[in-house]
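Left out: one protein chain. Kept in place: all the others.
Per-chain numbering from 1; labels A, B and C assigned in written order.
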Amino acid sequence: MNLDLSPDEIAFRDEARAWLAANVPAEPLPSMDTPEGFRAHQEWETTLADARWSVVSWPEAYHGRGASLVEWVIFEEEYYRAGAPGRVSQNGIFLLSPTLFEHGTKEQQDRWLPPMATGEQVWAQAWSEPEAGSDLAALRSRAERDDHRGGWVLNGQKTWSSRASYAHWGFGLFRSDPDSERHRGLTYFCFPLAAEGVTVRPIAQLDGEPGFAEIFLDDVFVPDVDVLGEPGQGWAVAMSTAGNERGLSLRSPGRFCATADRLVELWRRQGAPAELRDRVVDAWLGAEAYRLYTWGTVSRLVDGGQIGYSGSVNKVFWSDLDVAMHETALDLLAAEGEVRGPWVDGYLFSLSGPIYAGTNEVQRNVVAERILGLPREARG
Amino acid sequence: MNLDLSPDEIAFRDEARAWLAANVPAEPLPSMDTPEGFRAHQEWETTLADARWSVVSWPEAYHGRGASLVEWVIFEEEYYRAGAPGRVSQNGIFLLSPTLFEHGTKEQQDRWLPPMATGEQVWAQAWSEPEAGSDLAALRSRAERDDHRGGWVLNGQKTWSSRASYAHWGFGLFRSDPDSERHRGLTYFCFPLAAEGVTVRPIAQLDGEPGFAEIFLDDVFVPDVDVLGEPGQGWAVAMSTAGNERGLSLRSPGRFCATADRLVELWRRQGAPAELRDRVVDAWLGAEAYRLYTWGTVSRLVDGGQIGYSGSVNKVFWSDLDVAMHETALDLLAAEGEVRGPWVDGYLFSLSGPIYAGTNEVQRNVVAERILGLPREARG
Amino acid sequence: MHLARTEEQHELAGVVMGLLDRHSDSSAVRAAAESGTYDIRLWRALCEQVGVAALPVPEGYDGVGASLVETAVVLEEVGRNLAPAPLLASALAVTQLLLHGSEQERRDQLPGLAAGEVRPVQLGRVVLEPEQSTGSMDQTMRLALVDGAGDIPEDTRAVALALISALQVGAMQRGLEMTVAYSQERVQFGRPIGSFQALKHRLAEMLVLVEASRSASWGAAGAAADHVGDPTPEREARLVRLASVAAGYCTEALAHVATETVQLHGGIAMTWEHDAQLLLKRAHALNQLAGPAHLTRSRVLEARLI
Partner (left out) sequence: MHLARTEEQHELAGVVMGLLDRHSDSSAVRAAAESGTYDIRLWRALCEQVGVAALPVPEGYDGVGASLVETAVVLEEVGRNLAPAPLLASALAVTQLLLHGSEQERRDQLPGLAAGEVRPVQLGRVVLEPEQSTGSMDQTMRLALVDGAGDIPEDTRAVALALISALQVGAMQRGLEMTVAYSQERVQFGRPIGSFQALKHRLAEMLVLVEASRSASWGAAGAAADHVGDPTPEREARLVRLASVAAGYCTEALAHVATETVQLHGGIAMTWEHDAQLLLKRAHALNQLAGPAHLTRSRVLEARLI
């Protein structure tokens, strides 16, 4: 066990902290689910990129700093502690980019990574379909070969695509072999949301803002250069980085520690009611424990270990914690909690935590079967 | 809604209350899982029976008072409020007697009910088997026909039989048709635990006392007069009264209200710590809600309704509540809770609540499938 | 001792359910919520066809002379439908007059209330059916937050808790029904998700909570009816006790049921179009009205119930 940061890490942390203190907007940006908020968040990404803070773990050639995993976690902690804006580019930089680094061609990397790093191009995921939510392998959207034009023609419907209403590119899996079933015969495609045949229909979310969208694809042509990895290998391509440690599977603890701190503040401001004391302390304990758990995972990775299925443990941990913290906040606010405000918005958002990026039910199956070795259930 | 008792009910309640106040032993009896405690509890049953309080809902001919369902619940509330001893005869009077009233011959009723009411004969259940716990229909103990002697020969092993070490008679299901499977071909038998071929082996429970026993049957002969209901119809016979309202499926709320009251007292004695306040109030609220729920069920039954599967709701409700109350008590006791005492004993006992008489897992399946109509699971 | 509905109360529930099915489907609820007022057409139908506002008003004041139990029966259905109907405020105004109004005030005001007049009513820091509602998370109930807590007699407050618990039980029932239906339709991994045991057990827990809450709420409604019908200190004490039990139990139960409704629906519950969000917000508003769980627990101690 070594609880100290190295001198280099301390220097990195101090630099990040100083820059954030000087640059984080004093007022929160408008919600990134609104058109003006989306633009404001894009601009913030540009500000970050100009100082090389938007993608610290990427190579320097692509606006990064080649930061180590430990540095990345440090940066994330500082970022949330500073109260910096949410990352509008998160689907691109956390979900897509690991796949792009591993399976993309040099041409694709050069074309897509720089505008992703600067916030100029925002990427939307096109994973879920109406009948394929938890069961992603049930997807039906299809890709037909067009040898004549040298590419593929996409048809189908995708849903739960965050901020696709405003984003520029989509990425997702399509069934390229019509006779295939489940995980086989899928191909990973990237496509501009402005392409001919693409229709994006916003879905108003809990708070009424169009945070999600459905994407309808009607004979959308995608050239071969926009296929990621080998055709037919889409599932393997997507899964190879599904547990990528810098992506969602290692959700950085900074966000939850910051929420816990705000909750403690709120509790004091409300007169420190004894009856809610334990729940407030629990929130703090949970966030600290999550932080240590993350550091434990990082240490294992640094030692050459694999993240394996512990991303599922992580997911269950942080999403349940986030809901509990927001519920406590609303109870503290009592009648005020009925009025719209940051805690109410945060609460509605927290409820999506156990659902998206693999529901907690699916994650618990993964933990039970892959980590504990319990028998699989018949799943058709 | 009518929240008042009728004048007759008030008179009944007052009579019970007065008798209990005058007769409940000042000191708790020794544990009924010990030989001397068992005897003391038997004597208490005799005292109850002498004043016709041991089986208030039975006909007068069998030591009862022909009490209504409402009166029965009133009696139970008074009984626990008075801190009266546990019922050593409960398996007989709550589990077996409803079946005996419905399916027993007049001869069987006359022979078995009176000594059951007086505590002279204590009955032990012989339901579970080592490989048939939650899945009762998997039982293997068998009964072979002996036409010559006019009866059946029992062989096999039963387990989790409460207090069988001291009891006089056993009752349970045996497979009388060797070619049958699951629920079919079973017969309901009663047999003296002193019969030739019966061996009772005590199982020490959590606290080290032999509260349970295994019953081994080795060529035990049971005459036809000791078969309850038709041979081969055992499952139907047992199930017809499995949800009997005066049995375990309507566990009377008195016990839990009394525990909640003791918990509140303990909380005050420990200085009313604010951090445990909500859990203490929750216990009280839960017990009161359970009491109202029971009254709701009783009212439905009085109106001619069926208890149906709400016994399962009941079971989940009271057993979870009982564990929560005892956990809170141990937290209140802090280090003292480590020392053996009534709360520690109660805690260990409460843990068996979610397990026995149909585990809460099985009960939740019943609620989901029979009440909510969700699809059954493949169960082999 | 009889904690069950009468035949007539069953019928009343059926009539109200039918009326709400016709007049207050999801789009009507949404339209009213966006209008910034309650659903005026629906309220008129409820008053004219069922006389819901007149139910708790004695016949001598142009009312029906039923009891608050009947009001609670209707509120349970209103809660289940999530209907934007001002029955809670209406019944509380009537209660306040019956318990604490002068004969003159009753004569002046009860006939109008029986006919469906709606006026602001303050409960703690929240005003029901205010002149001007402040933006609240729930838009199917009109609420405003004010600075000072209004002064309200203990027994009126207890009646309020009893009636709110009827709305809470209705909302829970809706959450449970919605989730059971969804879990039977939704197929994932080749099976309806309602066949997965983990989900079944969570639905079973929801049912336990709904059933227990309903008994608690019925008990409180009975005690409210008894006391308002013929106030005595003994009846008031029983009302305060049973209303505290109902508020304490139903508040926790509804919070759990509403959250589970959202979680078990998955992504679809995260959308504006789906009624799960209406339920979640209604649950939140009702629980703030009853007081969050820890405040309902404070009340048990303050009222020296234990």
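Heads up, the rule we're going with is that contacts are C-beta pairs under 8 Å (C-beta built on N, C-alpha and C of every residue); 3 or more make two chains touch, one makes a residue touch a chain.
Remember, it's a predicted structure, so these values are computed and weren't measured experimentally.
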Residue of C:Thr6, C:Thr37 or C:Gln197 touching the missing chain in the full complex: C:Gln197
Option touching the unshown chain, where A:Ala61, A:Val225, A:Met239 or A:Leu374 are the choices: A:Leu374
Residue of A:Val264, A:Ile307 or A:Ala324 touching the missing chain in the full complex: A:Val264
Absent-chain interface as seen on chain C, which is shown: 196-201
Residue numbers in chain A that touch the chain omitted from display: 1-6, 9, 70, 261, 264, 277-278, 280-282, 284-286, 288-290, 292-293, 295-296, 298-300, 302-303, 310, 313, 316-317, 361, 363-365, 367-369, 371-377
Interface with the unshown chain - residue positions in chain B: 128, 131, 133-135, 138, 159-160, 203-206, 208, 212, 273, 275-276, 323, 327, 330-331, 334-340, 344, 351-352, 354-356, 359-361, 364, 377, 379-380
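Assume only the chains that are shown with their structure count from here on.
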Centre distance in Å when chain B and chain C are each reduced to the mean of their C-alpha atoms: 38
Chain centre separation in whole Å, for chain C relative to chain A (CA means): 39
Centroid distance [mean C-alpha coordinates] between chain B and chain A, Å: 53
Sites on chain A at which at least two other chains make contact: 275
Of all residues in chain C, the ones touching two or more other chains: 191, 293-294, 297
